[in-house]
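Of the protein chains in this complex, all but one are displayed in their positions.
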Amino acid sequence: MTQKQFQATIRELKTLKLGMYNTDFLLTWERSDEEIKAVVLVAELFKEMHKAGISIRSFDTGLAISIFRDKSTRTRFSFASAVNALGLGLSELDEEKSQIAHGETVRETATMISFLTETIGIRDDMFLGEGNKYMREVGAAIQEGFEKGVLHRRPSVVNLQCDVDHPTQALADLMQLKSHFGSLEGLRGKNIAMTWAYSPSYGKPLSVPQGIIGLMTRFGMNVSLAYPKGYDLIRDVIEVAKKNASRNGGSFKIVDSMEEAFKSADVVYPKSWAPYQVMQRRTALLRKSDKAGLVELEKECLANNARYKTWECDERRMGLTSKGSALYMHCLPADISGVSCTEGEVSKDVFERYRLATYAEAGFKPFVIAAIIFLTRIDKPVQALKELANKKKTTYHG
Amino acid sequence: MTQKQFQATIRELKTLKLGMYNTDFLLTWERSDEEIKAVVLVAELFKEMHKAGISIRSFDTGLAISIFRDKSTRTRFSFASAVNALGLGLSELDEEKSQIAHGETVRETATMISFLTETIGIRDDMFLGEGNKYMREVGAAIQEGFEKGVLHRRPSVVNLQCDVDHPTQALADLMQLKSHFGSLEGLRGKNIAMTWAYSPSYGKPLSVPQGIIGLMTRFGMNVSLAYPKGYDLIRDVIEVAKKNASRNGGSFKIVDSMEEAFKSADVVYPKSWAPYQVMQRRTALLRKSDKAGLVELEKECLANNARYKTWECDERRMGLTSKGSALYMHCLPADISGVSCTEGEVSKDVFERYRLATYAEAGFKPFVIAAIIFLTRIDKPVQALKELANKKKTTYHG
Partner (left out) sequence: MTQKQFQATIRELKTLKLGMYNTDFLLTWERSDEEIKAVVLVAELFKEMHKAGISIRSFDTGLAISIFRDKSTRTRFSFASAVNALGLGLSELDEEKSQIAHGETVRETATMISFLTETIGIRDDMFLGEGNKYMREVGAAIQEGFEKGVLHRRPSVVNLQCDVDHPTQALADLMQLKSHFGSLEGLRGKNIAMTWAYSPSYGKPLSVPQGIIGLMTRFGMNVSLAYPKGYDLIRDVIEVAKKNASRNGGSFKIVDSMEEAFKSADVVYPKSWAPYQVMQRRTALLRKSDKAGLVELEKECLANNARYKTWECDERRMGLTSKGSALYMHCLPADISGVSCTEGEVSKDVFERYRLATYAEAGFKPFVIAAIIFLTRIDKPVQALKELANKKKTTYHG
């Protein structure tokens, strides 16, 4: 990034009206277009600074807490990387995984861990109707503590994936698209196919496809959501996608054929998920700890999945896309036929062709998380960015 | 905190004779009144500096190690917050929880983890006669390593709760009292009721009530310890409380009625614990891994507890206190009737009235821990504090 580009970014940032300081970041569609743009701009800046070896450390001390109610490697390390780069110390809150704590316990615990804390990243995507709700409970507790003077500062809650949205993934994907098409304006009129794909596992969360249709419909893209009958997403998010599309001059449609979605697509995002209705039944069973019921449900769902083994992103289907060369996207790990499973979401040759592209896509995430923390915790972000850039403190010596 | 207040605190600190550098902090009653005052003053200063966004980072690098031989969220995060604010990196030593390592193993391990370490926080409160002993073994090993030149610096062992005392909790409670009554002098003549309360669980450690009677008797308070027959504390600590009271112009008495202790109390601290004798039997059973015996003991104890369900801090009893408005204290989490259990230590309405006060009470703990580490690891604390204040490095940018 040249000095000129840096200045241009700073100038653009200055024009944006932001209300992110001292708030949580839970759903992209709760955030204005200007705030989404600000996250992207700051994340780009941070990425360029890191590449140039310039420190983005914005805190001298302070804790960042992560709460993972589901296993995670990628998001865990993205968060660890982001908070470290900002100068925060990471502490993980290790709850009993099966337990859904609510009410008094959440309110108290949220305060107890927040006395010297700047941000709390939460992943809670297993229970439909629970994850996002839990994040809001944590946010409300912190807000009360801050208002009543129990907390000196107000940590921001960052959604690292819930039952509704996966905003840091969707924003990393948006950066990948911006990088691919040259600008956010370049997304206008482009066709993206968010499609279900076969996987020999079940219970995958809905948050990635929901995050994609909730975010990409804001930039004038034509979004096709494709899935076999029954693999519905949450109704509210479908409404968000429709409203976004009509407001922003793009389109949103649901089709029941992978081929139809791939036709003339500029971007394809083939990814498995469990039907909304299954996730509801699963949540009820998990709540009751009904192991036999869970085994039964898994069996039923895998059998149902198996009816759609043909939903694979292979070379033939890629050939249907615009000029036969759509950008393939995935949040990783993908179920790759003949590599990580016998039959999966994507054929071996297609994946290998785009493997490094998916790595690059993932590489945006630490910077997205850092940008969100920065914008929710730093009162005057433009000034702080200029200070960082002026200091030009290298991340290492020598 | 104004510049004037800061100067006054520094002046007061300068008058105190301290012998804390290169020592451990294990029991409040091993520490002089001046040292206790210094901890409180430094903790207050750190709290005010944090509130003002001034960094208290006192180390460029260095490890802080925590050893938790019992589950913990509050103390774990208090320690994590404190060491992070001071600039240390946290590493947790994860032992097999059931194992009581002693002798050679402790001596060697303590040295092996200490080569670049500044402090070791230990929580070990499950085994009567073991926790404090273990901390002393660690301290002795470190002392030998330091004297023999194997260790460049001497990490301090900080008691994060043992079988005898819970000094960081008691000191946080002392800060809450100082804040409530305006000064340490203001505690003189005030009545505090440390009373047992009913809980539907058993095996709660004795360290909190012991810590309270061991510390608050030093400030001229009238301390009433109330519990049902048989719920005795460790005899040695009772002796400490008696001696403290007679030396410092306060009083200490033991009564067997919650009402009697509450009468005219300025402060009440209703909290469940297991009888000393039960803890002894439990320790023997745990040592033998006698699961059947433990189940039997638990049954017996819960039945015994149940005879004292009326020991609840409710509005009627609060009405007995001074002007009906004593300060309610708790180390959290409290067993709240109708909230976290059917019948517990405190009624829902009393707790809700003091909920934020208990949060504030807990909020002192990270700063108490930071102050103890600072005073045991920094040779010239007054000079270091002045440097921190002069630097006025903010904890964050923007």
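All chains are identified by letter, namely A and B, in their written order; residue positions are counted from 1 within each chain.
Simple rule for what comes next: contacts are C-beta pairs under 8 Å (C-beta built on N, C-alpha and C of every residue); 3 or more make two chains touch, one makes a residue touch a chain.
The model shown is predicted, which means the values in this text are computed figures rather than measured ones.
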item	value
Options A:362, A:375 or A:389, residue touching the unrepresented chain	A:362
Touch criterion as defined above, residue of B:12, B:30 or B:108 at the omitted chain	B:108
Residue touching the undisplayed chain, where the options are B:139, B:275 or B:381	B:381
Contact partner of the left-out chain, one of A:1, A:140, A:238 or A:332	A:332
Chain not shown, touching residues in chain A	50-51, 55-57, 73-74, 76-78, 80-82, 84-87, 89-90, 332-333, 336, 339-340, 356, 359-360, 362-363, 366, 393-398
Chain B, residues in touch with the chain not shown (by the definition above)	58-63, 65, 89, 91, 93, 104-105, 108-109, 111-113, 115-118, 145, 148-152, 377-381, 383-384, 387-388
